[in-house]
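Taking it in order: structure first as C-alpha cells, then the write-up.
Here the complex is missing one protein chain, while the rest keep their positions.
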Amino acid sequence: MKTCIAVQDAPLNATAPQQWLRDEGVSGAIVLFSGHVRDEDGRVEALHLEHYPGMTERFLGTIVERAGQRWHLNGAWVVHRVGTMRQGDEIVQVAVSAEHRQAAFEACAYIMDILKTRAPFWKKELIDGSWHWVEARERDALAAAAWLAGEPGHEPR
Amino acid sequence: MKTCIAVQDAPLNATAPQQWLRDEGVSGAIVLFSGHVRDEDGRVEALHLEHYPGMTERFLGTIVERAGQRWHLNGAWVVHRVGTMRQGDEIVQVAVSAEHRQAAFEACAYIMDILKTRAPFWKKELIDGSWHWVEARERDALAAAAWLAGEPGHEPR
Amino acid sequence: MIQVRFFAALRERSGKECLEMALPDGVATVAELIGWLEQSDQTLAAAFAATPCRMVAVNEMLASEEASLEDGDVVALFPPVTGG
Partner (left out) sequence: MIQVRFFAALRERSGKECLEMALPDGVATVAELIGWLEQSDQTLAAAFAATPCRMVAVNEMLASEEASLEDGDVVALFPPVTGG
C-alpha cells in the first residue's frame, strides 16, 4: 500500500488525491472524503487550526496503517491543513484506493472517524471579532468508540 | 438539493464533481466515489458498456431523489460513462455534499449499491480478441438487498 | 400495441433489439408475454433459455415478471445488470 500523509499551512490541492491514487486500473474504487470549513450560517468569520507537530503525522500514519491491516487497500492519502482558513476552504482530504468499493468506503469512513476524534488538532473560530475554541462534539466521540470497540487495545498507537 | 445526472460516451472529468458540489462552506463534507476499469491482471484488453437510454437517467434520478429523502444532502452528482473504455479509465462518479460526514458517506455508498445492482448498464470485456458479457456478482445483489430491506417497496421506482 | 425491447446478451442472442406487437390475447403479465414469445419464436425461446436469470422493466421502471401489462406498455427484458 502506498501512503501519503501530510499536514500543511498551504491551501489543499483539490485534484491531488485522485491523481496520486490512480493506478491504471489496479484499483477499481477510489473513495475520497473532502472536508470544508462550514459557514455556520455566516456566524464564523475565520477558523484557526492548531496541531501537535510530530505527533499528528505519526498518529495519522498509525491510523492509515491500521486501516491497511483491516481492509485490502492499494493506497491511502491523508492531508490536513492547519493555520488560518476561511469558510469554504478545504481543511482535510482522506482518500483510499482499493480493488472493491466496500473496502474503500469503509476504510475512508474509519480513517475520518479516528482522525476527527483522536488526532491532535484543535479549532478556534473568529466570531464577532474574537477567537473561541470549538468544543468537541459528542457524536464524533461516539463514532470513534464504535470503531474502536472492535479493536484490540483502545487507542491507535 | 442540487443534482447533476448524466450518461456520456466522452471521458469523465475527474475534477468536475468536487468543483460542481463546492458551496462555500454550506456543506462541511463531500464524499466522492470514483470507479475505474480494472486491469484484471492484464486479462482484459478493453471494456464496452451498454445501457438503456432514457431508463438509465430516470433510474439514476430516482436513486438520488430517494437518497435525498433519507439523508440531509445539499447536492448529488452521478455521471456514468458508456461505450468503449480501457483499463484505468474512470467509468462512474458518484459524489454527494452534506453538512455532516456520516450522511455523505452513507448516501454515497447507498447510491453506488443501488446503481451497481439495479441500474440498466451491461459490461462486455474484450479478452484474447473476443468480447464476453460480464456476469453479475452476487456480492452486489446482496449489498442492494441489505439496503432495500429497510425501505418501503422493493424497487426504486 | 406494445413494444418489447431486449438488451445486452439477450439482444445479441435473440438477434432482436425491439418488437412492436399487439398485446396477444390471454397475455396479461410479463411472465405470460415471455411464455407467448417462447411459443411463437424459436430463436427467442433459445435466447431466453440461454439467459435464465433475467430482469424486467415496464415503462422504464424495474418490475417483476408478475407485473401486469396493458396496451401501450414498453416492456424491456435483460440479463442482470453489471454497471459501475
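By written order: A, B and C. Residues from 1 in each chain.
Note that in this section a contact is a pair of C-beta atoms (placed from the backbone, for glycine too) under 8 Å apart; a residue touches a chain by one contact, two chains touch by 3 or more.
Treat the numbers as computed from the prediction; the structure is a model and nothing was measured.
The missing chain, though absent from the view, touches A when the full complex is examined. Note that of A:R22, A:R66 or A:K116, the residue touching the chain absent from this view is A:K116.
Touching residues on chain A toward the chain that is not drawn are 35, 49-52, 54-55, 58-59, 80, 91-92, 112, 115-124, 133-137, 141, 155-157.
We adopt the following convention: only the chains that are shown with their structure count from here on.
In terms of the distance between Cα centroids, chain C is separated most widely from A.
Separating the centre of chain A from that of chain C, both taken as means of CA atoms, is a distance of 49 Å.
Looking at chain B, one finds that residues 35, 112, 116 touch two or more other chains.
Residue numbers of chain C whose C-beta contacts span two or more other chains: 84.
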